[in-house]
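Only one protein chain is missing from this complex, and each of the others stays in its spot.
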Amino acid sequence: MENPYMPYPVRIDDIEIATEDRSLKTFKFVFLNQGDEEKFAYHAGQFAELSIPGVGEIPIGIASSPVEKGFVKFTVFRTGVVTSHLHNMKVGDIMGLRGPLGNWYPWDKLENKNVVIIGGGFAFTTLRSSIVYMLDPANRSKFKNIDVVYGARSPGMLLYREELFEWEKRDDINMHITVDGTDDPSWKYHKGFVPQVVEQNAPQADADTYAIICGPPIMIKFTQPSLTKLGYKSHQIIMSLENRMKCGIGMCGRCNIGKELVCKDGPVFTLDEINLTPKEY
Amino acid sequence: MGNLLEHMGVERDRVHFSWISSAEATKFVDVVKEISEKVRALGPNKKFVKDYN
Amino acid sequence: MDTCIQKIRELAADLLERGEVEKVIGFAQGTIPMATSPISVGTKQGVDNLVFNSTCGLNLANFASRQKGKIAIIAKGCDSRNIVTHIVENQLQRDQVYIIGVPCNGMVDKFKIAALFEDEITGFAEDGGTLTVSSSLQTKTLKKQEYLRENCLLCTHKNPVLYDVLAGELVEEQVLENAFPDVDKIEAMDVDGRWQYFQRLTQNCIRCYACRNACPICYCPTCFVDEAGPQWVGKGQNKTDVDTFHFLRAFHCAGRCTDCGACVEACPMGINVRDFTRKLNKDALELFGWEAGLDISKRPPLDAYSPQDPDDFIK
Partner (left out) sequence: MKFITIDKKDWTKGIDNSRKTYQLFGPVKDEKNGCKITKLDTNVLPDMDYHESVLSAKSVLFPQTETILTTSLNESVEEHHVMKRAKNDYTPRAVLGIRPYDAKAIGLVKLNFDTKEYRDPYWCDAYEATTFIGLGITRPGPFDFSTSVGCGPFCEEGLDILLADLDDKYLAKVITPKGEAYAAACGFDTPADDKESQALFDILRKEAEKNISTSVDTLNLKEKNLLDLHEAPFWDDVAFACINCGTCTYVCPTCWCFDIQDEAKLKESARFRNWDTCMSPLFTRHATGHNPRGAKVQRVRQRFMHKLKYFLDKYDQGIMCVGCGRCVKSCPVNIDIRQVAHTMNTYEKKD
C-alpha cells in the first residue's frame, strides 16, 4: 500500500437494515476502480476503516467473507458522529474504504481442528465472515467440527437471521442460537446469556479444539470462565478485541494494550498473549 | 457577551440583543432593519472566520 | 525554617493523627528551581514534605473536589476563594474540607525572573522579601515585590476568605486606586488594535489545555472543546479554533474567575491567559458589584436574576 492513509473509493451498492430497532445496518460496497478489489484481499477476522470525507473514519470488522467476490460488506451500529452520518447515506453515495487492517483468525493453525465460535450482539460480523469462509465447499474439509454459539438481546436483534436459520438446517455445523429473553412463543432456540449457553452446549476441549470469541468486553469476561470449565487452555482461546483507533496501522498510538497495538498486532489475540499485557481494553 | 467580544476586537455593532414579544411585529421589523444597516456599514466580518486549505 | 511551613506541618500532623481528615493536600518542593508540586499527604511521616513559598502558584482548590473522605487543604487567599466557589457551585460540601489558611504575600512570576538570565536558572532561594536566583553564569539578588505575578500585584484578597485555622499572621490587604489597569490599557485601543492584541496573545498556544486543566473552575466533565457530537470547535491549530477555545472558555468563567493566575502559571508557552477573563472580572465588578468566591451564602450574578440587573445592552 503506497499511502496507508489513502482509502479506496467505493460506492454504496446496497443498504440493509440488520436489526429490528434499526440501530444496525449492513452496507454493501463495490470498488470504483478496477483492480482495487484485488488489492483489498483480506482474511476473515480483519477490519477496515470506513472513511467518509469531511466526516471521519471508523474501524469496522469486515462482515463479508474472502470467498464472496465482487463486493465487501460491513454491519455498522449507529453510535457516534461517523456511524450516524453513514446511517443517513444512500445507495450510490461515494465514500472510502481503507484496509484491510490488522491480523486475522489463525486459519493455518485451525486446520484439522474443531472450531467453536462464540459471538454476542453486533460483534458477530467477523464471525459471520469466518463461518462463511469455513463452510465454503473449498474449505469445509479443512476443519473438523464447527460449533457456533451466538446470542443477542432478542430474536429481532440477531444479525444475519436468514443465514443463521439456514446454517441451523445444515449438518456440518452445530448452531446454538440464543437470546437473552423473548415473548415469542414460536422461538425454538435457546434462551439465556452466552456464557451459560457455552457452558451447556459447547464441546469439551481437547488438544484439537479452539474457541474464537468476539463480543462486548463484558461477554468476553464472563465467557472465559465457562471455557476454562470446559477444559480450554488459554492458548486455545482466541479473542478479537476492540479499542479506540484512528490510523489503523500502528502509528497513532492510542489502541495499545501494553506494547501490543490492537490495530496492527491484533485485533486477534490468544488469551495466552493477552495474559501478558495490561487489560486496557 | 457583547462586552467581551468588543474587548477582543469584534465590532460592537455586530452583536445585538433585543427583547421582542411575538406580538411586536413592527418592533421586530425595525430592529432587524437597524441591525442590517449597522452590520452592512461594517462590511463583511473577517474575524473568527475559519479559513483553511 | 520558615515558621509558616513549621505551622503547616504541625497542623497537618495533628489533623492526620486525630483522624480529623484522611488526607492533607498541599505543596511539595519540586525537583527543579522555582517549582512546587501538589501533593496529598496521608500519613504523619509525610507531612515533612509539605512546603509553602513564593512558587506555590497553582490553585489547590482544583485538587479538593472529587476526593473521598474529609480532606484538609492548604489555602492561600485565591485558593480559599475557589473553595468558596466550589461550595457555592455544589462541587464540594463545606464539611468535607478543613481549610488551613495561609495569608499570602504573592507568588513570583517565573517568566519575569527567567527573562533576567541568559541561561537557565539553577538555584532559587527566598528570605522574606528577598530572592536569590542563580544560573551557571551569575547570581542575582532580587526584591520579591518587583517580580510578583501580575495578578498578585493586583490582589486584594491575600488573606484566605474562609478557613478553619490559620498557619500565619494575617497580612494587610492592599487598596488599589485602579484594580484593572491592564484592562484599561486594552480598552484604550481601537477595535482592530484589540483584535491584533488578542491575535498575538494566543499565537504560541499549543492547545495543551494546561490553562483549562489548572483552572479550578474548569471542572466540566466534558469540556466543549472535547465534545464530539456535535463537535463545536475544530481540534487543529487553525487560529480560529485556537481563539474560539480561549474566548469561549473565558465566557464560562464569567463571574466565577477569582484571578488566581493558575492558568498563567500552568501555561508552558507563557501566554497571559488572564487577559481574557480580566475583562469579565471588571464587568462583574462594575455591573454587579461582584467579586467571585467571597461568600458561601451568595449566588453568583449570572446564576441569579434581580430586577436591578443592568439591561442597557438590550434594545
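By written order: A, B and C. Residues from 1 in each chain.
One rule holds for everything that comes next: a contact is a pair of C-beta atoms (placed from the backbone, for glycine too) under 8 Å apart; a residue touches a chain by one contact, two chains touch by 3 or more.
Note that the coordinates shown come from a computational prediction; the quantities given were computed from them, not determined experimentally.
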item	value
Residue of A:D93, A:D136, A:D180 or A:E199 in touch with the missing chain, whole complex considered	A:D93
Full-complex contact with the absent chain, from A:G156, A:G181 or A:P278	A:P278
Residue of C:S37, C:Q93 or C:T141 in touch with the missing chain, whole complex considered	C:S37
Missing-partner contacts on subunit A, residue numbers	1-7, 9, 32, 51-58, 79-80, 83, 93-96, 217, 242-244, 246-247, 249-259, 264, 276-278, 280-281
Touch residues of subunit C, complete complex, unshown partner	30-33, 35-40, 58, 62-63, 111, 118-122, 136, 204, 206-210, 212-214, 226, 228, 234-238, 265-271
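The definition used in the following text is that only the chains that are shown with their structure count from here on.
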item	value
Distance between the centres, which are taken as Cα means, of subunit C and subunit B, whole angstrom	34
Cα-centroid distance, subunit A relative to subunit C, in whole angstrom	50
Complex interface listing, subunit A residues touching subunit C	80-81, 84
Residues on subunit C engaged by subunit B in the complex (per definition of touch)	183, 186-187, 191-198, 234, 238, 240-241, 243-244, 247, 250-251, 254, 276, 279-280, 283, 313-315
Interface residues, subunit B side, partner subunit C - complex	1-4, 6-11, 16-19, 31, 47-52
